[in-house]
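A single protein chain has been omitted from the complex, and every remaining protein chain is retained in its original position.
By letter and in written order, the chains are A, B and C; residue numbering begins at 1 in each of them.
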Amino acid sequence: MKRIQDFKFKEYKWLNYQNYILTLKTTDTIAEIKPGNFAELKIPNAPDVFLRRPLSVLDVDHDENTISFYVKIIGKGTEKLGKLRGGDKVNVIYPLGNSFSINGTNKALLVGGGSGIAPFILLGRELKQKGVEITFLIGARTKEDVLLTNEFKKLGDVLVTTEDGTMGQTGLVTHHSVFSEEFQFDKIYTCGPDPMMKAIAEIAVEKGVDCEASLENMMACGFGACLCCVVETHGGNKCVCTEGPVFNTKDLAW
Amino acid sequence: MKRIQDFKFKEYKWLNYQNYILTLKTTDTIAEIKPGNFAELKIPNAPDVFLRRPLSVLDVDHDENTISFYVKIIGKGTEKLGKLRGGDKVNVIYPLGNSFSINGTNKALLVGGGSGIAPFILLGRELKQKGVEITFLIGARTKEDVLLTNEFKKLGDVLVTTEDGTMGQTGLVTHHSVFSEEFQFDKIYTCGPDPMMKAIAEIAVEKGVDCEASLENMMACGFGACLCCVVETHGGNKCVCTEGPVFNTKDLAW
Amino acid sequence: MVDFGIQIKDLKLKNPVTTASGTFGFGEEFTDFMDLNKLGGIFVKGLTLKHREGNPYPRMAETPSGMLNAVGLQNKGVDYFINTIYPNIKDFDTEIIPNVNGSTIEDYVEVTEKLNEIEGIHSIELNISCPNVKEGGMAFGVSCPSAIAVTEAVRKAYDKTLIVKLSPNVTDITEIAKGVESVGADAVSLVNTFLAMAIDANTRKPLLSTITGGLSGPAIKPIALRMVWQVFNAVQIPVIGMCGIMNATDAIEFILAGSTVIQIGTANFIDPQISVKIIEGIELYCKQQNVDAVSDLIGAMVTK
Partner (left out) sequence: MVDFGIQIKDLKLKNPVTTASGTFGFGEEFTDFMDLNKLGGIFVKGLTLKHREGNPYPRMAETPSGMLNAVGLQNKGVDYFINTIYPNIKDFDTEIIPNVNGSTIEDYVEVTEKLNEIEGIHSIELNISCPNVKEGGMAFGVSCPSAIAVTEAVRKAYDKTLIVKLSPNVTDITEIAKGVESVGADAVSLVNTFLAMAIDANTRKPLLSTITGGLSGPAIKPIALRMVWQVFNAVQIPVIGMCGIMNATDAIEFILAGSTVIQIGTANFIDPQISVKIIEGIELYCKQQNVDAVSDLIGAMVTK
């Protein structure tokens, strides 16, 4: 069941000047959250941010009653959300959307770029728990943009590409040698900029493996009321907020 | 010359739950400010407050480079202006409007109610400097609303009326015995709610003395550009922000 | 106790607070957040004769104090509504009011005829003001003769309360309101979204796939309020007001300007519980102002 719930600002962990992890706390319990689920946050102290902002759930701690988000600053909402102070309340609607499918996976490749890597902590943890072998492939422009790798290392192998070659292999994720070597994975999960996900989806077809992508989209509500957030699929326009954000890429007509 | 200048938040003095004195500081000099002048403040951290808000200058310190305002919270602008924090910048356009006329006054009665008393500090100080004898008559609903009397006592006599009789004489300012006794003043200055100022203006006519009132008004600009802020006078509609806020009440057709 | 009841012919509402078509799905999307039984009514998502895919992505952009949408009446068609959706929501103790759309007058009539058969439905809202479809929609609502023509045709096909939803994109909304009144509309609802657009200066591209879309939200509340006031003074039938109602004060302003019923739209996205809060807020206002019946406030703006 979806909830609308007040949280209190707990803390930031600033990863670099435009990326931060925001942790919120409640005295109440936190609802069950599945990997891939997202939330809609009302940005406090920002009456000029008219609508809520969707963010994937990065992590949740049911003992501490905390929930956290990995946020990249791209506009006024994400900027203001990075300026909370002690005592600020954040109203959150969650859990929203569907989640990644895990059954039948044995060896998974998780390909992410930018703020797209947010769902991979919960996904990685659940995959690991189910005994799935995990490899993360993280793409970034430069070394400083490769984030959260310590978290990922706890869950599996971590491969990196940077465009400027400052870390890992040089180039885009799609150029990584993991794709040219014998392909050992039976599932790809991907999350990040659209062009990256499309390229990965093509590789998945080539390799003959299943691929799930978590999409971003302009959303007005996040819970199926407005029909603004569609993506074209072979079965017609689908709502990203209720029928996604996770789609099997073979269904997408993007 | 009018200025548009950035100040920094310095401090609040909270008089009660809905009235505060806000002091701002600049590293620059502060322009000359005359009694009756007002300023237009851009409210920080409040993108939902679309226009600037006009406030009379309460006090100015040219040595400390501080300017202060006496603010009564009546809506979102005055509320947000009461929530500044260290480091906040406030952009101020000032000095605006005309000022009280002082020449020829010997014994002045300053009648104020509510936040209308703000201009009386600068006015009282200038009157005193010119050797004018001053009596303040302050009206309020109840004792807690009688504010700034300590400041006024430094400048002259202070009379008070409260509607509930908790301080001074009971009733409205117009009921104060100062008006029934022999009238010793040759000038009345008044500032406060319209009905009060109108009643005082009538008394002034009765007593045959000059009366100046400082008017409030809905202003979009504060410096003569929009023509929104008119008051009806016997000489037609006049702009309160440039031809006022101080008017001789005999000119007003209100 | 404040008297909250409203009646417009066959349509009886327990209170004047309803939700606007296209902003409340079919109600089910909100059951996790609030009790639908508290609402006066639910104007459900626009229906067409056949399944419609709506417009391509992107369909939404945020603007100062408002939003643009270009959904374009995506829906599975009126039969799907009647057979699959309505059975799930018909037992809520609130009025379900379908929003009827078409590309031609025949379309409108055919959808209406199907809905006329449904016993639990006491009213339809005829949408002649959708700015997001190439054919029909707003084209009907911006010309008086065509507004009259479609209303007249639908009136013949519908026995119960007929509400006609007007477009703000007109020179004189009272003319259209009087026109549809003259051919039997039982109420008018106003307004639909304003035709508008937004551009990304960096990419130089429009933010909507359709270039133009419909503007909703508090940005345009002052225009809508003016239209409600004008129409209230021009027609005898009840006016249903909306546009940018974000809280109880906004709702009361619409009632004072002449609304018998109000609809809450975009605000549902920001706070899915807002409609219930607004009901409570109106009740509080009535108590504070010693108003016995909310109907005493309709058009009660003091103008002298």
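Going forward, contacts are C-beta pairs under 8 Å (C-beta built on N, C-alpha and C of every residue); 3 or more make two chains touch, one makes a residue touch a chain.
Small disclaimer: the values here were computed from a predicted structure and weren't measured.
Q: Indicate each shown chain that the hidden chain touches within the full complex.
A: Result for the missing chain's touching partners among shown chains: B, C.
Q: Which of B:Leu137, B:Leu155, B:Cys221 or B:Val246 sits in contact with the chain that's absent?
A: B:Cys221
Q: Residues on subunit B that touch the omitted chain in the whole complex?
A: The list for subunit B reads 1-4, 42, 48-52, 93, 217-232, 236-237.
Q: Of the residues in subunit C, which ones touch the absent chain?
A: Against the missing chain, subunit C presents residues 63-66, 68, 142-143, 169-172, 194-199, 201, 203-206, 211-212, 215, 217-223, 225-226, 229, 244, 249, 252-253, 256-257, 285, 300-303.
In this section, only the chains that are shown with their structure count from here on.
Q: From the centre of subunit C, which other chain's Cα mean sits the farthest off?
A: B
Q: Measuring from the mean C-alpha position of subunit A to the mean C-alpha position of subunit B, what distance in angstrom results?
A: 56
Q: Using mean CA coordinates as chain centres, what's the gap between subunit B and subunit C in Å?
A: 47
Q: Roughly how many whole angstrom separate the Cα centroids of subunit A and subunit C?
A: The answer is 36 Å.
Q: Residues touching two or more other chains, restricted to subunit A: which are they?
A: Counting only residues that touch two or more other chains, subunit A contributes 48.
Q: Could you list the positions in subunit C whose residues touch two or more of the other chains?
A: none
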